[in-house]
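Note that one protein chain is taken out, while the other chains of the complex remain in position.
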Amino acid sequence: MVGVGLIGTGFMGKCHAIAWNAVGAVFPDVAKPRLVHLGEINDELAKRKAGEFGFAKGSGDWRAVVNDPEVDIVSLTTPNQFHPEMAIAILQAGKHLWCEKPMAPSFAEAQAMAAAAKKSGKVAALGYNYIQNPAIRHIGALLDEKIIGDVNLLRIEMDEDFMADPEALFFWKHEAASGYGALDDFAVHPLSLVSVLFGRVARVMCDMTKPYADRLVASGGRRAVETYDIASVLMHLENGVAGTLLVNRSAWGRKGRIAIQIFGSKGSILYDQERMNEFQLYLTSDRPTEQGYRTILVAPHHKPYDAFLPAPGHGLGFNDLKMIECRELLTRLAGKPARIIDFDDGLEIERTVHAMARSFEEKRWVDVR
Amino acid sequence: MVGVGLIGTGFMGKCHAIAWNAVGAVFPDVAKPRLVHLGEINDELAKRKAGEFGFAKGSGDWRAVVNDPEVDIVSLTTPNQFHPEMAIAILQAGKHLWCEKPMAPSFAEAQAMAAAAKKSGKVAALGYNYIQNPAIRHIGALLDEKIIGDVNLLRIEMDEDFMADPEALFFWKHEAASGYGALDDFAVHPLSLVSVLFGRVARVMCDMTKPYADRLVASGGRRAVETYDIASVLMHLENGVAGTLLVNRSAWGRKGRIAIQIFGSKGSILYDQERMNEFQLYLTSDRPTEQGYRTILVAPHHKPYDAFLPAPGHGLGFNDLKMIECRELLTRLAGKPARIIDFDDGLEIERTVHAMARSFEEKRWVDVR
Amino acid sequence: MVGVGLIGTGFMGKCHAIAWNAVGAVFPDVAKPRLVHLGEINDELAKRKAGEFGFAKGSGDWRAVVNDPEVDIVSLTTPNQFHPEMAIAILQAGKHLWCEKPMAPSFAEAQAMAAAAKKSGKVAALGYNYIQNPAIRHIGALLDEKIIGDVNLLRIEMDEDFMADPEALFFWKHEAASGYGALDDFAVHPLSLVSVLFGRVARVMCDMTKPYADRLVASGGRRAVETYDIASVLMHLENGVAGTLLVNRSAWGRKGRIAIQIFGSKGSILYDQERMNEFQLYLTSDRPTEQGYRTILVAPHHKPYDAFLPAPGHGLGFNDLKMIECRELLTRLAGKPARIIDFDDGLEIERTVHAMARSFEEKRWVDVR
Partner (left out) sequence: MVGVGLIGTGFMGKCHAIAWNAVGAVFPDVAKPRLVHLGEINDELAKRKAGEFGFAKGSGDWRAVVNDPEVDIVSLTTPNQFHPEMAIAILQAGKHLWCEKPMAPSFAEAQAMAAAAKKSGKVAALGYNYIQNPAIRHIGALLDEKIIGDVNLLRIEMDEDFMADPEALFFWKHEAASGYGALDDFAVHPLSLVSVLFGRVARVMCDMTKPYADRLVASGGRRAVETYDIASVLMHLENGVAGTLLVNRSAWGRKGRIAIQIFGSKGSILYDQERMNEFQLYLTSDRPTEQGYRTILVAPHHKPYDAFLPAPGHGLGFNDLKMIECRELLTRLAGKPARIIDFDDGLEIERTVHAMARSFEEKRWVDVR
């Protein structure tokens, strides 16, 4: 039985905890893991959360989790800025690592993390759960099958509105120290989908804008916003496909939109994460008078939906995607092929994001590599 | 810690198991239960499933689960026909009961089960999980608030296509012994929603039809189908609202549709289970030139979505509804108010279904009580 | 050239006028008609409207239109109550007739009109324009082709909200003298679609309700509403198909909904008049993993869309349906087969509506014939 540690109990920490608790019940093909040690900022919180999340122990010192000999793998779900130190420590301690995205505030740190992973020989996976959706997996299979022929255009958008309120106070995500803005918050997700569906991005041309130039400061007065909530990118993939990637974290009305449009020589495919249990397919092989986008509800034949439900169209949720990710990770730990974004793949995503930022600064097309 | 037993490991059995495993991680307000004993048709299967589902023990004799002193509550997810005997045994053994719907093949058996529950003084809940959807709960709150004024019409449909294939062989669901057909398979679900949103049904006028008069028998030849895949019902609720309930288990293209239309004096509400993370609201209080159905994505302010996710629009799945049901049950076990369909409510639903069947046979309006 | 008269210049009068003006430009296969004589309630209005609508003459006496020797066909778009007298006069004068629906306030009057039409030997058509939609025509062709196999269930709804405001004053449509309510206002439209797609209705079981028991009277006080805004009908068609017809003219949020669901042994078809330029088709002949409802946009290959536009998906409007109806009528006048609801077909629709009303009164299934 795999012994599990968890550091961080926020949004993603809870999400990992749910996955660790139920993955065995959902997937008979993986051994039920043992929930060993949970780390939080102090002992009291750590013990309370350990109780809630079903971990045997809780510690206020994250290093106690890392050094626990019963722990084989650590879920790292602390804020981004803590990733480099903790991730490297975990890997150096000889533990496998399941790290939330994005990897690190800077590209240099991400590189250091990838180097540590390589050196450790351990599995180091990133939490890009959107790639796990049975709908996305099936879209990938359809592309491989060339059901829509040769792809010639990809459009991908990611929009939410959690920073859309102009009256909300200035906070750390408005500081340049937090990164570029929507580019690291959002662009990495669509790029993880691009990665599994199409491969690498060759070159990019990026524009970024700020919907609100300044914001109220809690202590009074206003302060200039330093990050960009909106980014719009022209791009060329290494496989020759052209496309656009548009992201906006101040998009009033959008809650979890990741909208994909893929056009090919024999059809097209549409997807929107806000309706994650369906996708749309247009095929020129249908009789002309009845050609139209099919709205296809995810069903047991779209693996691994069947592990959750034997009935079609009954629906998975966001947390179920994390459950699939957890199963892939356990599969990889068992030495078998699995669908995960590892640190090498993750580094490539970071590299692309940083090329986008450079393109914006230099107002020109930039090659990713 | 509540000790849990589980009898049956099919669709619903697995669904219960997932809920029992993760409910504590999702809901900090309930104590993490202890998974004690799983029952299946033989020891081997029982032990294997106990391993997968995280139960300490597995037995080929369901009575071993019922009589296990460490078991406080039993999940009963065996086929319908076994419910009466098992449910009554569980209650008589002084255990709480979480029983999947429908209650029993006959109304008399359902009555016996309800009587046993009453006598036992234990909690006896039915698995009507659709009522747990935060969208449905919020619709209920909006109705209570009279945001759409006084309701005057309710239309509700439930359709799937799992029996739609005319080439599929005759099987037990085509026999009269299995019940009426769509009426018990499906009508009970919409009625559970009617129950929590509006209350009781007063009278019904039902029509039933068979899409396929006969079917191939595995051994050769054809056999007349005895059950009705389609039922269409006119109804009057006790609160004076009129409406229709239409169900079809041979509805090609429908996978998990439960479509609700509620019309009131100041607006209307729409819902479809196939897109269970959203609902639609039309309000006459909006400025006339901008009146339209709002598509509202479920969000943390629609409780208890927040227990799963802090971000709006990221989506729950079918199994999450069962998780909420499990939490409600644990809450009731702790002596607090909870949202469950207990055996008394369930009996009312069965009573309504049987009145529908009688109405069809007698070709007239029938009072439910 | 066909000489045209028009009596009545309200909603439908204008709609007819637009059709008469442009039908020639749209359809090269019909001769451009000559707009001769328009009748209204007084000379002044008649002359003004004649100018606007492009008619050569205008008269305050409708009989002047009827008796004008240059008039070959009369569009009759006055309120329902005037239909019997005017329609019979028109037919007796040896003119063809294009009469708006519903035919007449009472079934006896409708019968008299049908008899007059028969005796005259003239073309007498009713304005059931929804049957003219290329989407509906193509659905008909698909049904004839049995692309969804044998149909076993039809559900049809028609809903608008023009009477939904409970604060609106009592007016003539609330009086029993105006008819039953939604049954004559709305049910006739879906029945026209049933007529062209499936044929006759054999028997019906109808329920009717009033969303608002009484209403304010302009002069003060309240008055009991005598008509039913809501009707819900179980029905069996002569071809053996079962179904439901649900109508509501107080359905807040609905503006022009005519929603059709047709289920067959090999697929299903959906349509909604509020999105009249598309329909949905589900086929079991699609590969299982990609089965889903196709949203098919109307295109030139769906005749006679091509007469309006050579490009697919650009959209027709409500008035274009009237234009097609006008062309069908001119085609019939030229002695060729055409798609119109004539007085015989219309009488059948009226007969069905009256059977529904009788069913409600007698609380039992009623045979239409």
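Per-chain residue numbering starts at 1, and chain names A, B and C are given in the order in which the chains are listed.
Everything below uses one rule, namely that a contact is a pair of C-beta atoms (placed from the backbone, for glycine too) under 8 Å apart; a residue touches a chain by one contact, two chains touch by 3 or more.
Everything numeric in this text was worked out from a predicted model, so none of it was measured.
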Which residue, B:V36, B:I73, B:M276 or B:I296, contacts the hidden chain when the whole complex is considered? B:I296
May I ask which residue of B:K101, B:H138 or B:K210 touches the chain that does not appear here? B:H138
Hidden partner chain, touching residue among B:A114, B:L281 or B:L309: B:L281
Given A:M1, A:I41, A:A108 or A:L153, the one touching the chain that is not displayed: A:L153
Against the hidden chain, chain A presents residues 148-149, 152-153, 155, 157, 164-166, 205, 207, 209, 211-212, 230, 232, 234, 242-244, 246, 248, 250-254, 263-268, 270, 282, 284, 291-293, 363-365
List the chain B residues touching the unshown chain? 138, 142, 147, 278, 280-281, 283, 286, 288-297, 299, 301-302
Chain C positions in touch with the non-displayed chain are 11, 14-15, 17-18, 21-22, 24-26, 28, 32, 51-54, 160, 162, 254-257, 274-277, 297, 299, 308-320
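Here is the rule we go by: only the chains that are shown with their structure count from here on.
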Distance in whole angstrom between the CA centres of chain B and chain C is 41
Using the average of all C-alpha atoms in each chain as its centre, how far is it in Å between chain A and chain C? 53
Going through chain B residue by residue, note those that touch at least 2 other chains and give them in order. 254
